[in-house]
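Got a structure for you, written out below as structure tokens; questions coming shortly.
All protein chains but one are shown at their positions in the complex.
== subunit A ==
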Amino acid sequence: MYRLSGVVKRYRRGRATIDALAGVDLTIEDGDQLVIKGPTGGGKSTLLQMLGGLDRPTSGTVELDGTDLARLSEAKLTRVRAATVGFVFQNFNLIPTLNAQENVEAALVPLGTRAAERRRRAAEALESVGLAERRAHLPSELSGGQQQRVAIARALVKQPKVLLADEPTGNLDENMRDEIVGLLEKMWREHGLTYVVVTHDTAIARRASRVATIRKGHVKVAEN
């Protein structure tokens, strides 16, 4: 469970100071689905980065299962990212020189999983997203939708507790968007994940049980 209290994230841009998050209080229960929406530059991605331990707040606490991520050492935070959080990015962020199978395996490397076990689990993850036949293909040989499915497989292969998706359909066409949204929701249900997705897409927002709207660093949560 996430518990955010008074989270402030302040950036300096030249002489100006920008509050990307201006005192956010938010609770996300285990297994919840939360959509974060809002205008560009409103602080959506910043909030997601706080949840994923990719960044630290200027002040406030970001607790995950009672542990304040803001106070963890870099090594421990890295371990949290490696074991607990799965990320899906708008640009897929696959390693261009590794094939689909190897990209998925890359998520198991920091966990110290043996090579044979890595191969087996990566193959299963790719099969679960319908890409078993494409495992030897490089990202450049896959369509946008297929690349995002590889990214989803990479996020889920380590069986994380939390799935964080940042504009997962931002670079996909409409057909592909529905397919990926469907796949992410399926995975959320099947794996019992805490699923937080940042999006502009109102169609996605309509399907979620909870929607957090973030504007000028302030969050307002609504139940659907």
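Here, a contact is a pair of C-beta atoms (placed from the backbone, for glycine too) under 8 Å apart; a residue touches a chain by one contact, two chains touch by 3 or more; residues count from 1.
FYI, contacts and distances are computed from a predicted model.
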| item | value |
| --- | --- |
| Omitted chain (choose from "Spondin domain-containing protein", "C-type cytochrome biogenesis protein CcmI", "ABC3 transporter permease protein domain-containing protein" or "Rubredoxin") - UniProt protein name | "ABC3 transporter permease protein domain-containing protein" |
| Omitted-chain contact residue, chosen from A:M1, A:A22, A:L72 or A:L98 | A:L98 |
| Option from A:R10, A:R79, A:H191 or A:R210 whose C-beta touches the chain left out | A:R79 |
| Hidden partner chain, touching residue among A:Q33, A:Q49, A:Q147 or A:T199 | A:Q49 |
| Full-complex contact with the absent chain, from A:V109, A:A136, A:A203 or A:A222 | A:V109 |
| Which of A:Q33, A:Q90 or A:S128 contacts the chain that the document leaves out | A:Q90 |
| Those residues of subunit A which, in the complete complex, touch the missing chain | 45, 49, 52, 54-55, 74-75, 78-79, 81-83, 87, 89-91, 93-98, 102, 105-107, 109-111, 115, 118, 154, 158, 166 |
